[in-house]
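Pasting a structure below so you can have a look.
All protein chains but one are shown at their positions in the complex.
This part shows chain A:
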Amino acid sequence: MPPTGIETSRMNRKKGDKGFESPRPYKLTHQVVCINNINFQRKSVVGFVELTIFPTVANLNRIKLNSKQCRIYRVRINDLEAAFIYNDPTLEVCHSESKQRNLNYFSNAYAAAVSAVDPDAGNGELCIKVPSELWKHVDGKTPELKVLKIHINFSLDQPKGGLHFVVPSVEGSMAERGAHVFSCGYQNSTRFWFPCVDSYSELCTWKLEFTVDAAMVAVSNGDLVETVYTHDMRKKTFHYMLTIPTAASNISLAIGPFEILVDPYMHEVTHFCLPQLLPLLKHTTSYLHEVFEFYEEILTCRYPYSCFKTVFIDEAYVEVAAYASMSIFSTNLLHSAMIIDETPLTRRCLAQSLAQQFFGCFISRMSWSDEWVLKGISGYIYGLWMKKTFGVNEYRHWIKEELDKIVAYELKTGGVLLHPIFGGGKEKDNPASHLHFSIKHPHTLSWEYYTMFQCKAHLVMRLIENRISMEFMLQVFNKLLSLASTASSQKFQSHMWSQMLVSTYGFLKSISNVSGKDIQPLIKQWVDQSGVVKFYGSFAFNRKRNVLELEIKQDYTSPGTQKYVGPLKVTVQELDGSFNHTLQIEENSLKHDIPCHSKSRRNKKKKIPLMNGEEVDMDLSAMDADSPLLWIRIDPDMSVLRKVEFEQADFMWQYELRYERDVVAQQESILALEKFPTPASRLALTDILEQEQCFYRVRMAACFCLAKIANSMVSTWTGPPAMKSLFTRMFCCKTCPNIVKTNNFMSFQSYFLQKTMPVAMALLRDVHNLCPKEVLTFILDLIKYNDNRKNKFSDNYYRAEMIDALANSVTPAVSVNNEVRTLDNLNPDVRLILEEITRFLNMEKLLPSYRHTITVSCLRAIRVLQKNGHVPSDSSLFKSYAEYGHFVDIRIAALEAVVDYTRVDRSYEELQWLLNMIQTDPVPYVRHKILNMLTKNPPFTKNMESPLCNEALVDQLWKLMNSGTAHDWRLRCGAVDLYFTLFGLSRPSCLPLPELGLVLNLKEKKAVLNPTIIPETGAGTQESASNAGCHAQLAGFQNPFSSSQDEEEVDMDTVHDSQAFISHHLNMLERPSTPGLSKYRPSSSRSSLMPQHSLGCDIIPPTKPQWSMELSRKGIGKEQPLEMGVHSMVAAPLSVFAKESTSSRHSEHHHHHHHEHKKKKKKHKHKHKHKHKHDSKDKDKEPFAFSSPASGRSVRSPSLSD
């Protein structure tokens, strides 16, 4: 049955093409994943996959799949052994002999490497040759397009990415220890744990089988069909079926001794958590059904999968990861009923993951450039849920927050492009040339950029909603979903499945069909173009004409900005009411005349109508007697992605703060009032603080603003410190005002205020720029009298904020001649603070608080004391808290302190310690976070002179991003970010000028002596430590000249080729017997390899051309002995040759010619003669050439193994 109607043309997708055209010459319909052995001790996985594909071309002779890290044992197609090669250019982006150190070069090479294996371009790391029997037919017959079943046996040993093992080192069986494993990764990362077509656009049905220890539970996608014990009753096999076509990238797995909770409200939903946490799980998930109901209701569509599973695991890669019918959460989201602060956050995570179930998992995307639609829709419906759950205020506040974030990011970096279009593949029209990475692929994207990308996507969806109304918006979503669910039920019509993929074009078409509105300008402005709008507004009131003369300027020349043309809403609150005006922002019109409705009439007592219909009394004495204007707002609905800087008088801001009911306006006016430190501002803020109807976040913002204002007016300030009497009135006992009431957090609003006010108060400063003694005593009293015995809720966050308040009160120490900080000269106030911190930190050891919030705050406070010179600056305390085994929040707080220490003290040792942790820490999130924090708080930047900036560091970081982080996209991109922050795009200034002659000379001697290897050796050793396992064997034989290279070589080989691995081991084992020989093995040692061959072990040198084996098998038998001879000679220095040859060919392909490669090519020409020959032969034969000709390291030829 030829199932697809897709034409077999090569990928040629243009924007505007309606249908989906697969980049592959076949259609995948079904895949079986069977993992029949999971070893927690060794952290290894053994299994097979079976892909059922329908070729869409007549002579399908190559199949490219994605696979990383997996060691592939054999590939069979329809029970015939098939040869395969494995080439992953992303393992090492630029080859080590390259002395290039500029980031531009790296980013291009990295993008090219990712492209070379990009499934969306039909590429893959694993290339399988279809046995000729299956496609060559006897002349005369037309080759049939018949089903191919590709069976791949693979194993995974100590995976560094994709699958994460958590194995606590305690006594007991793995289940008792709470050991678990789960899949993780950034975007499509399924290839890290089984071979597949790792694309969001290749959908198929799934059968998933996992054999695990009987005490364990395997959770995966789809329905659990059956659980079968093995014969010895010691293991169980979980059989899952996923009948809804799903992309491999949405496949996930979690195995562990989970406690199981069936949702009491919906039995299709099952929750899983680690042992002992069941009570928390019960509480945490008790809310989930409401989210379900909400989404199903607004989308008028049932949840697409027949079941849903939530799994809470430790050491999570991200807090929330959504996969088909299953979401993996961080276990740290679990909380008990006593916890206030975490509850909304966790609920938001649950809601977020559920939104992605509909858009992201069920509906997938056609290509990377359509990602924004999925992220946008899921983010948008999540926003609707927020609005319903937390209220309009919270929603608008969130939108404002997200808008500020994206605006700040775009202005900083130069723009986020939602829908990148890549024409012709020319680097010149790179739409994101302002960035230091390519946005062509998700895997080259900086994590921060991706976060902002998601943020922008949902904001743009909201803009579309503004344009076409929410009703139409939901209709569009419903349409997408119903199309997809119709398609998904077509079990045997895989060509229909492309309906489940969303594209920008399809989405926009739906919008225009449903709404009949043209939103093209909007899309052009925000989707096809990067940048935000920056408005500057000011006004004058013309009394004669009774007209408001508004001037709106734009800055569209700074990076990250764009010009806005179109409508802009302005709201003017006058004495007679609030009026909306829509201005048309055009090319050259800056001034806009807005007629006013009311005459100035301050003496008439009359209520003033507000926008929402409310009528209020106002004290109008503050306003300008001549003007009827109370306040003006530009773009009040946030219907443009913009930053507005608007000038109006202080009393207008104060009126806006007091009487405008929109929380966004209130927040904006609070921000503006910081510039007006007057008693009137003080009064307005105090009133807001006291007003209980006011949104709590506004009140919290008012606290900080009030502190700033108080500091600006310190000389004229009267009365007690700001907020003190207010706090006393609200939270202290009536009879004894210095004692705080016993805690009662039933009212969350006052709880948040109670938490925040002392933190803001601690920012107050007196005329000497010190924190007033009164304030410190006040905070210390709050801590002293804190009594939570009668409270229903935990006060851990409250206490943590009190420590934050103490830290905020710290001012720089008065230092005399840089004396050493000792206990004797400790400031008495600081002594009190330190006393509290010590007690809190010690009590945490005995009675730990939820998520160790108090420890986190204490560590931060200690760092503040160190930085202000009260306590000797020292990183050892933080380093001990940063160790693996502490709760992740503590570790991050401690690492943040170490990062800060590294910057302030310019400590090379600490930087090395951090870099080492980036490479070796068991928790991927922590590694990512260190890089992230180093980028945010860098020890130096590109324009700065620093003793830390030296060649060794450059090499180290280069190595880190070049090959050290190949197992984690996010980490690699993080390393790129750091490199960019430290050295910029071009060659780091601390490096000597690249002199080609010198490089060439070095290269000649490289095998014997190459000074540049020395730093790399260090890094290599570190890397080997992290690899443990198989690499441990190698570590003992470190050769001073070749160790780092060998390590890398093995690193690459072990991943995919057991044969090469074995041969390598043999090589390594021989080393000690031939001391003094660095690279080239004498003939005597060669002989020891020979018997291996005669025994039939098909050890194939990594450099061996793969297709030539095929040919030899086909009958050019004479070549074989010759091959062997070449091989055994080559075998010894294989690492050198392998690397050089790949690199040279690699660079050839990517058009990055470097002089140094030329010579090498010549040098090895004779060795590769035959290879080139066959390659060229192959090239002639193949309809399409490999985009990156593999060096053929991995071969398994059936004829040889027999």
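Some notes on this structure:
In the analysis below, contacts are C-beta pairs under 8 Å (C-beta built on N, C-alpha and C of every residue); 3 or more make two chains touch, one makes a residue touch a chain; residues count from 1.
Everything below uses one rule, namely that contacts and distances are computed from a predicted model.
One subunit of the complex is not drawn; among "Transcription initiation factor TFIID subunit 8", "RNA polymerase II C-terminal domain phosphatase-like", "Gap junction protein" or "TATA-binding protein", its UniProt record names it "Transcription initiation factor TFIID subunit 8". The residue from A:D88, A:D120, A:E209 or A:E465 that touches the chain not shown here is A:E209.
Remark: the omitted chain is touched by one listed residue; of A:K724, A:R821 or A:K959 this is A:R821. Touch with the chain omitted from the figure is made, among A:S336, A:S725, A:T920 or A:N937, by A:S336.
Of the listed positions A:S169, A:T582, A:S715 or A:N943, the one in contact with the omitted chain in the full complex is A:S169.
Touch with the hidden chain on the side of chain A covers residues 34, 36-37, 46-48, 73-74, 153-155, 168-170, 178, 209, 211, 217, 223-231, 233, 236-237, 239, 260-262, 264, 267, 270, 274, 276-277, 280, 282, 314, 331-332, 334-338, 733, 735-736, 739, 784-785, 787-792, 794, 821-823, 834-835, 838-839, 841-843, 845-848, 850-852, 862, 865, 871-872, 874, 876-877, 880-881, 883-889, 1058, 1062.
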